[in-house]
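Just passing along the structure, written as structure tokens.
For this view, one protein chain was removed and the others were kept in their places.
Read from first to last, the chains carry the letters A and B; within each, the first residue is number 1.
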């Protein structure tokens, strides 16, 4: 694809404008790029690689244009990483899976799988529905009565358990589980009583679920654990029974919600952040890595710590902590000196 | 089922006593309940839903009876959540799996699987034993010589590795692994030497293991990692090689034991709590979320923090932390003022 065409499709400005006939065949990093490679600069950490790159063209912000070496076309874009994501999809189109059911797959006679690709050892239970363009890789399981939309990808050993549902274009990484039983029991001193998990789990359109992430089914009939459209779950994320994740939220590795927690749209849970059960976090809340959220938070809050507090207060606390003991020691010394010079009247 | 019959089976008191002929067909939440729904109030957070519920009956504590709206029967019970768990099982009985081996399952000729249901792509190795009433879902693996008791459920892709054992009524969620190899090696500067993992793993009766949780096998022959009867492991729990979990203990998501750690009966590890290797925690120890236990703890201890200390001390520390820097700053200012007014005799 020529740089001029790519610039037009991405809404990028080409500079110099004469570079339109550079041919771009692939994407690549600045350091490894070759003359037909489109690269990008989005993280300042890699700016040093820009000056020596051999790329044919580089997506970058206007302010970085000056650092682009001679002979390398600049594709100027306000959001070079998003533009790069789109360029990568254009230059490296992924072939759609060929529809068909492998003879070693298991598809119950009452299941509907028209137009899907079902690999060997994939398992589709009674009454399940798998939409056209969807790809079930080896060992993927769609349980009894479960529904999977169009153009989904269920990588090896991912599971959509009985009665659960995926929207369209949902991507489950290997081992992702939608509809696990969750941690449902009534505790008791002489043993715990299992609470049957009778609800479902729904993953809406355009959600991506990382390796081994677990979205448990809801406890009560007619209730559903829900992951909103466009949300992204990294690896090892857990969504407890009855919890809700708002659209476009981002949950980084090992983060999760305990049962019945609800987070709004565009929430970000950094790695290992956890939200306790039954809490509500408003739209756009951001939680720092490793934090434990123990109370509700309004829209836009930024939290950190364990238990989590306002991020700015937490930062101040962390900044002060290392020297606090030193300061207390200095105070103790100075105070003792004053006390020595000003003996108490009751001292002998 | 009529409210009177249900009350009798649960040992609950019906109020008003004339409500016995209310018909209950399902369980449900207070907010979504319909006239034939049995609901419950166990968490005060949801009390506001009680006043407006349309449920036919509500399980609750005696003290909440007054808030039950007219026309809604109260089923009064000292432990409404346990009673609800039992009611849910009565109103929504789960059908037992029909015994039989799917033609696409693999069962070694020397394995014994009488009375079990074995789905397609489940794998039962040589010499393995699977008890009656047990259900192996798609991709479940019972390794060579492994033993699985009666009425167990092995959800998709759960694994009982070679020589390991499950008791009766054990439930493995998708991807749960009993008998992984563990982190067994002798470290060395020029490379690490693998320690063959020659022991087993035993999961006793009535244990539930969450999605992807991992119970590693023991290192030494004739030794076993052990999870005691009635214990509940949430998702992503790890039990290191040779560790022991006491009966009825509760391990919340991402919590775990390092190798050879031992915890007594009725221990609770909250989410992400960890116990280091070779430690012993007595009966009933409780560990707060995210804590790291670094030394033995006696029965009944409650721990928090990383490294974990007594929970009350930790709470005081956490409560004091945010303002401690402010207090030190105030002390520094006041002390400087005193020093200014009481110059040292050695000052010029």
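By definition in this document, contacts are C-beta pairs under 8 Å (C-beta built on N, C-alpha and C of every residue); 3 or more make two chains touch, one makes a residue touch a chain.
Note that this is a predicted model, so its numbers are computed, not measured.
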- Of the residues listed, A:56, A:125, A:143 or A:175, which one is in contact with the missing chain? A:175
- Note on the structure: Among A:115, A:156 or A:282, contact with the omitted chain is made only by A:156
- Note on the structure: In the whole complex, of B:65, B:92 or B:192, the residue touching the missing chain would be B:192
- Query: So that we can see where the missing chain sits, which residues of chain A does it touch?
  - Reply: 26-29, 32, 43, 45, 79, 81-82, 84-86, 88-89, 92, 94, 102, 104, 119-121, 137-139, 155-157, 171, 173-175, 206, 208, 210-212, 230, 232, 234-236, 248, 250, 252-254, 266, 271-272, 289-290, 318, 321-322, 324-325, 328, 331-332, 335, 338-339, 342, 344-345
- Query: So which bits of chain B touch the chain we can't see?
  - Reply: 104, 106, 121, 123, 139, 141, 143, 157, 159, 161, 175, 177, 180-183, 185-189, 191-196, 198, 212, 214, 216, 220-223, 236, 238, 240, 254, 256, 258, 272, 274, 276, 278, 290, 292, 306-307, 309, 313, 316-317, 320, 324, 327-328, 331, 334-335, 337-338, 341-342
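FYI, only the chains that are shown with their structure count from here on.
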- Query: What whole-Å value do you get for the distance between chain A and chain B if each is reduced to the mean of its CA atoms?
  - Reply: 25
